[in-house]
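For reference, the structure discussed in these notes is given below.
The complex appears here minus one protein chain, its other protein chains still in place.
Every chain is named by a letter (A and B) in the order it is written, and numbering of its residues begins at 1.
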Amino acid sequence: MLTEQPSENIGGSMAAAFLALLRRDLLLAFRRRTELLFPVAFLLVVVSLFPLGIGPNPALLARIAPGVIWIAALLATVIALDGLFRSDFDDGTLEQFILSGHPLTLLVLAKIVAHWLVAGLPLVLLSPLLAIWMNLPMESLGVMVLTLMLGTPILSLIGSIGVGLTVGLKRGGQLLSLLVFPLYVPILIVATAAVMAASDGLPYGAFLGLLTAGLVISVTLAPFAAAAALKISLS
Amino acid sequence: MNPDTRKMKTDRPRKNPLVMFIHKLGSPPWFYGFTGKFVPWLWAVFTVLTVWGLYLGLIKAPPDYLQGEIYRIMYIHVPAAWMSMMIYVLMAGMGFIALIWRIRTMEIMAMNSAPIGAAFTLIALATGSLWGRPTWGTYWVWDARLTSELVLLFLYLGVIGLFKAMDEPRKAARAASLLALVGLVNLPIIHFSVKWWNTLHQGSSISLTGSKIDPSMLWPLLIMAVAMKFYYAANLITRSRVTLLQQDLRKSWTRDVIEDATPERIL
Partner (left out) sequence: MLFVSEISFERYFEPVFQPVSFALEAGGLLLVTGANGCGKTTLIRVLAGFLHPTSGNYTCQAPSTAYVGHQLAIKDDLSVIENLRFMRNFLGIRQRSCKAVMQRLGLDRVAGQLARTLSAGQRKRCALGRLLLTDSKLWLLDEPYANLDPEGVGLVDDIVINHLAAGGACVLATLGNHRPGWASSQEYPLISGAGEC
């Protein structure tokens, strides 16, 4: 059949487009590397405000540490996400994506992956320092990092839907938090429960399993919704 | 056929009777005429049921042996909480139809559902917290049900906020419908995670409704629940008819409607 040969070709060119986009986004992020520090600095500042606000009692800090670090990471992610599609939307690159014939879902996924690598991963890598600041017990520090490792990609994936919907708005960033925070509730609950269970010496494997399931589901579904959202925003 | 051929058609298939009905609903003049016939009846049924339900609930039903008279707030609180969930599901469902078939009346109905649903959510939260004062001794407890309602309110506010923030109404309705759909997929997950979070942190959960309900207390509740469904239908259709007129202000069918509705002496 005639279509047999090209379809293989299309698969190859799709992978090429995915990689080209991933490379381009990483290069663009590198060219603006100072801006990558903003979410990280935000996370540091917000977490450091808590001991100042509620007092340096180590037991109290340890008690609230999982919640504080997770909420701060959530806020930092949303702040960073605001720029996920912004420049591609403003300069017309998204229009070219749609016309390219590659599935927009795949391209959205490439952008999310690139974005998480430069904006989400630094938060994960920074979290041990925050855990020490917040006096989190050493045994749950590893679990904290693990939950962030599994959880921040979910935040980026679900957040991308909200970003896709608000990208054309002047004050989209402010609306974005209202749109996505309710959707983040289950992740926050499960992730902090895992860290607290680890602090109390209880089994936490099930929570990590839930987070992994959440990650799998959101990788499968969120890019479709984000692509649909972008198409609406472009119209 | 060439698989690469790109076709863009606004003609839709008209085979399935249900799809046919939906498409008929999609025609603004037909929708306006069709709903105009029965929307007064919806309002009438709502009024009768509400008066009946409130009479049975507030006057006829006996006071609760534990909570006294205060339990009567249930006749508002529980139906409002049910409505808040049901309307979200319906809104997302209509939003789905609007997104797939691009039917304007469905967009309008989905978007007009949002403020009604948010109002019911707000009522459920307010009455719940008023009910909580005498039973729990405080206006707010992070009870699983109240917390779920609160998150639901945020979901509604997100849909309304997005709809209002976008400039072009049809585009805004499509975007907000998509958000409602995403929220619908998440709603069960949110609901169960909040429930589970509550048991995790509190150990014992306080239940609002008593375990035994006397039929004389149950009937008014069911009547109120049905009355509020009629309220939703009546309010939604009335709102949607107005929105249609506003949107189609310069179309000929609207002019006919307005001329028909205007008394001779004003013309």
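By definition in this document, a contact is a pair of C-beta atoms (placed from the backbone, for glycine too) under 8 Å apart; a residue touches a chain by one contact, two chains touch by 3 or more.
All values reported here derive from a predicted model rather than from experimental measurement.
Participant: Out of all the chains shown, which come into contact with the hidden one?
Facilitator: A, B
Participant: Using the definition of touch stated at the top, determine which of A:46, A:62, A:79 or A:98 touches the missing chain.
Facilitator: Spelled out, the listed residue whose C-beta touches the missing chain is A:98.
Participant: Which parts of chain B face the unshown chain closely enough to count as touching?
Facilitator: Touch set of chain B with respect to the missing chain: 2, 4-11, 102, 168-169, 247-251.
Participant: Tell me where the left-out chain touches chain A, residue by residue.
Facilitator: These residues of chain A touch the chain that is not shown: 12-13, 16-17, 20-21, 24, 27-28, 31-32, 87, 90-93, 95-96, 98-102, 234-235.
Going forward, only the chains that are shown with their structure count from here on.
Participant: What whole-Å value do you get for the distance between chain A and chain B if each is reduced to the mean of its CA atoms?
Facilitator: Between these chains, centre-to-centre, one finds 32 Å.
Participant: Report the residues of chain A in contact with chain B in the complex, numbered from low to high.
Facilitator: 3, 161-162, 165-166, 168-169, 171-172, 175, 178-179, 181-183, 185-186, 189-190, 193, 221, 225, 228-229, 232-233, 235
Participant: Applying the document's contact rule, which stretches of chain B touch chain A when the two form their complex?
Facilitator: Counting only chain B, the residues touching chain A are 3, 99, 151, 154-155, 157-158, 161-162, 165-166, 171, 174-175, 178-179, 181-183, 185-186, 189-190, 193-194, 196-197, 200.
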